[in-house]
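Every protein chain except one is present and positioned as in the full complex.
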Amino acid sequence: MTPLDQLLALSALTVVAVWLIGNRQVTGWNATILYAAQGVLLMMMSDLGYGEVQSIASSLTFKVLGHGLHWRFDGLSWFFALITIGAAFLASWFASGEWGQRYRAAGGSLRLFHVALALNVFSMLVLLASGDLLSLFIGWELVSWASFLIMALGSATATRYAMRYVTYAFAGAMAVLMALVMVYTRSGSFEFQDFRDAVPAMSSGSLWMIVILFVAGFGVKMALIPFHLWQAKAYAETPGPGAAFLGAISSRMGLFALVVVLVQLVGVERLADLQLVFPFFSARDLLSWLAVLTLIFATFTALRQHDARRLLAWHGIGQGGYMLLGVLIADDLGSAGGLMHVFNHATYQAVLFMTVTAVIHRTGTSDLNKLGGLVTRMPLSFVAMLIGIIGLAGLPPMNGFVSKWLLYRALIIDGSPLLFLGSVVGTLGTILSVYKLIHNTFLGQLRLEHVEVEEAPSSMIWPMMILSTIVFVTGYFPGLVLDWVASAQAAVGLPVLAHNLGGVPSHKGGLDMIWVVSVLLAGFGIGALVFFSGGRSKRVHQLDNYAGGHFLTAETRYQYSDNFYPGLMHLIGPWYRKSFRWLERGFVSTVDTLSQAMQGFYRVVHPSFYLLVAVVSALTWVVAR
Amino acid sequence: MNQLALLVALPLITAFLLPVVNRVSTLAARWLGPLVLLVTSAIGISLWSQLGDSAVAVELGGFRPPLGITLYADRLALLFALATSIGTLLLWPSRGEEWLRQSTLALILAASGSGLALSGDLFNIYVFYELVAVVSYGLIAARSSAGSFAATVRYLIVSSFGAALALTGIALVYQATGTLNLAQLSQLAPTHLNNLQGLAAFVLMLIGFGVKAELFPVNTWVPEVYATAPTRVSGLLAGVVSKLALLIIVRLLVLVFNQPEALTVMLVLGMLGVVTGELAAWRARDFNRMIAYSSIGQLGIMFIAFSIPGQAGVFAGLAVALHHLVVKPAMFLLAGRWQGSLDRLAGAARTSPLGAVLFILLALSLIGVPPLPGFWAKLLVMVNLMAQENTLYSVGAWVIMGGAALEANYLFRVASSFYHRSEQQTPPVAHRTRDLATASLLGAGLVAGAVLIMPLADEIEGVASQAANRDQYVQTVNPEALP
Amino acid sequence: MPDTGLLLYGGAFGLILIGIAGIVLSAHLVRIIFAVALLEAGANLLLLLATWHQGAAAPIIVAGRVPDLMADPVPQALVLTAIVIGVGILALALSLALRVQRAYGTLDMHEVRRHMEQDIADEAGIDMPSSSHAPAAVQTARQESGA
Partner (left out) sequence: MQRLSSALFLLGLGLLIAAIFRGMEFGTVAPIVGQAINSAAAEQVGAANFVTAVVLGYRGFDTLLELTILFTAATAGGMVLGKRSPTAKRDPDAGFILQAGADLLFPLLVIVGLYIILHGHLTPGGGFQGGVILASAFFVPILARPGTRMSHTAVSTIEGLAGASFIFIGLLAMFGGEAFLTPLMGQGELGALLSAGSLPVLYLAVGLKVGSELAGLLAQLSESEAVD
């Protein structure tokens, strides 16, 4: 048994064990321990993460219908697997305490929840380990259906959105299968190497087709425009810790598959050579613009949300755009930025989803118009969310800044000002909307019904704190993550980023986060010194609403939290409304009309008409012969 | 190897004697049918184990071909003969008022299905085909509702129309060659049937035998019959009988009509079947018609697969056919208590959790989700379609892909409604134990197929390579060369 | 080829044509059933004509005398079989028609189909299919786009 076999076996065992333990409170703790054990096994493969070993193969191989199936881990897989298992560990921990009690009391089955989670982890590990196109597809399908399972666990509404997901996902999977078959007819096998060798000989038309099919299939999972409609609602309806897990890593599986196919196998240079009608617009440009459009569109849609979970889910879609964009730049800086963003985003997205879940747990709502002022009630949660949104907005000293810095730097070096501009617009939208999130939840006026609210239970606080610490520490010492990113780059054949603990040593203008953060902290320290040493103002109770010579009662809403950014909304509203829904709706009604016509053939219309068509066409054929 | 005829003769003689036996002892009559099918299945299995890579021909009446009628058994034929026996056994009609007649008919179905698979004579195939048709009219009408009579009579008209066309095709073949023996036809085809008349004969027979195989223009009977027939009968028709009809068409294609035009006709009709079937199923609002339309689509995939020239096509088509042979009867068994409006199924998982899980398993395999066998079958079809490097075949692959995407949507719309907690409406009653047990058996077979995919694929490939081997057929039957 | 043969072949194809036309174009069940019978007759005739020779004797040895040119006995046997099959199916079809007429009071196939659709829909607990009923997915899509 190789270490990979052990990891996969333990992961499968986790599913079985959780199933056997059943719908009990202890299930979550057991699952958490098992994820920790998986993490230990993964760490035993950490040579992959530091580039000391190229790949570790599984001893399990099959040969079905003449197609070999094998699995192996390389630096990229290890990097993603680390995020997967980490997210699962913390999400499971989060779900094990009071949240689990509440969930079970409300009629949910903890067995189903944890089985679904464990199945997700297992299927993702299988996908990450895939060593040829066929096992990639199998892993892909497993991941799709596993996440369907966890999405469908919630209410009937959740099932409906999950249904929508499965429709998109399976249509996407069929596109992937089609692409696979097209590759097969041209390369003669499903092996990665044969595909890579066959790429130069492929005509640009068929390569276009293959790339588009792959992007359509894998893009569904990443919620790339225009396949993004399913994701936000489906994630938002998923049970809290499940959403944290899905938000952290599930969509990134699409990125993983795209990286394998487009970067590792087809090669970004070949993509840049693939010209569309215009000689200056290549497949790479198309994908980059899709990424940027996804970023902008999703971020500004997030801005419009008034449900905290949906807001976060939309951001998850948007941030995927950065990652794809970074990978497509394909130099050392950009791809490192894109890949590092996967890690960074997983950490703060998870912490944000957890914070929101904690708020729901205590207040019962995630409606941003019905919250506010919770900072004094749930201070630790507030700190966690603050760190999370700083990371999401990409500001120092959190890790989000590092990846975005790398990306912007690469865009500038690459000479793509328009893409750069698009990314900056996306970042602006992010900053606006995360401010809305934290303001409406924790700042502002406390609602009277929330006066009694307490801090989240420790089972929730601990994972949140751990994640916040990671967000901060990897911002302080980005080199910790860049080590793994570098070996992931090496694994897919991208140029490797030269880095040190603090960031990028000065080549074309470097970055040293140790300095940046230290200076920042020192500045904060001085500010705090001034603040605390100066004269203190009178401390006022949060519900003491004396203002401007007026006495306001605590019931009065003097600070409105809805209708944020009205001017901006007015400006962008017309561009958004229903834009992509029309596409989906049009498609559905086309299918509906056709379906009706076909049923008509089977039940209503007189057969002579069809026979007439058949006879006439047969006759023409006979005569033509 | 003379026992081959027993696969037909034993159920037949039992069917004739069943009313007489019933007069002596009702108990004996009840158990005789399943017992005999058990015996024929055992005979079939023992023949299978003796057969190996060889094939046998039995000259009925002791007359040398082409004078007499020949039964030909290679592994393909034996497999389907066996599937008929076992399928009839599994889907044995439930006890009702008309149990005696239904048992008689079921026995005849087993006999005629096996005969259809084994027969090596064109006219004999026609007779067997008509026999299967008449039996299925009786079985469909067994529910004795007005709707079922109307559906049966409509089915009867389409089917007789098809059979008459097939007979016309046979007449054209006999006119051109003067023989009916498939092996001899195979010898004569390149010189005698490679013309417009041969093509016309093939198309006539394709349409004729295609009625039972749910071929596109002559499958209008499918939704209404499956909506009105007893669900077990629907399972037999969709699962087993359709494959038998397909088997004949494949035999004809491989042995006699291997003109590219014949393949093209089949390909186009298959594509139309997938498109119409899957689209119509998308909008179906009751369970039975949903799976009926979906089976039209699935059969369309088989036609597409079999239209791939050479052994690859036989292999791909056979894989899809065998997969469907397992899945569809199980689906119809589940329809036993779930028939009717799809809206009624909300919360069905509460009363029948196993049934819900089985449905999901079957649906996953049907749309081709790895690692279930349906995926490998679909992969095989797609790979071979694209390998043809021909636009029409590529369109076929796209059509299959689109059909699967649609199918995923409508099947999982139903599956997810099983888990809805609906307060205002009571979920359907639990399945009958026997239905559920049989469906579970088939589901377990599916899972076993997923686990044992490697030996299974090799075995099916062996069967297909034998079935695609014209020379072996001709040499085994060895018709006398006549002036 | 003498004219008799052409006439016979023409007759066979004519019967087939009339049969198909009858099946496709008539709406009355009994007419359709007899059209099927006509079609079968045409097919049988064609089969019989397949190896037809003018002036061939019946393939029977009477009193030990073997005719010079005997007709092909095979199509005759086949047609015998086909006719009997046709009779069996005809009887079954007519009994079904009898029951259908009793149940619905009509033999017009359009009417019968409508009644049958109604029966199936009633039994299934759904409305008669018509364009105004969209399945759940469409409704979902509409709600979503409206929301």
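Note that the chains are named A, B and C in the order they appear, and that numbering of residues resets to 1 at the start of each chain.
To be clear about the criterion, a residue touches a chain if its C-beta (ideal position, glycine included) is under 8 Å from a C-beta of that chain, and two chains touch if they have at least 3 such contacts.
On a predicted model such as this, the values are computed, not experimentally measured, just so you know.
By the touch definition given at the top, chain C reaches the unshown chain through residues 1, 5, 9, 13, 16-17, 20-21, 24-25, 50-53, 58-64, 70-78, 80-81, 84-85, 87-89, 91-92, 94-96, 98-99, 102. Touching the omitted chain from chain B are residues 2, 5-6, 9, 12-13, 15-20, 23, 58-63, 66-69, 98, 101-102, 104-105, 108, 111-112, 115, 123-124, 127-128, 130-131, 134-135, 137-138, 141-142, 144, 149, 152, 172, 175-181, 192, 195-197, 200, 480, 482-483.
The rule is short, and it goes like this: only the chains that are shown with their structure count from here on.
Centrality annotation: B (chain centre taken as mean Cα position, compared with the mean over all protein Cα atoms).
Our note on geometry: chain A versus chain C, Cα centroid distance of 61 Å, whole angstroms.
Residues of chain A in contact with at least two other chains: 160, 163, 167, 592, 596, 599, 603, 607, 611.
In chain C, the residues that reach two or more other chains under the touch definition are 113, 117, 129, 135, 137. Residue ranges on chain B touching chain C, taken from their complex, read 123, 126-127, 130, 133-134, 137-138, 141, 145-147, 149-154, 156-157, 160-161, 164-165, 167-168, 170-172, 174-175, 178, 180, 224, 227-228, 282-283, 285-289, 339-341, 343-344, 409-410, 413. Against chain B, the residues of chain A that register as touching in their complex are 62-65, 134, 137-138, 141-142, 145, 152, 156, 159-160, 162-163, 166-167, 170-171, 174-175, 177-178, 181-182, 184-185, 591-592, 594-599, 601-603, 607, 610-611, 614, 618, 622, 625.
Residues 196, 203, 217, 219-220, 222-224, 275-277, 279-280, 282-284, 293, 364, 367-371, 375-376, 378-380, 382-383, 385-387, 389, 397-398, 401-402, 404-406, 408-409, 412-413, 416, 419-421, 453-454, 457, 461 of chain B are the ones that touch chain A when the two sit in their complex.
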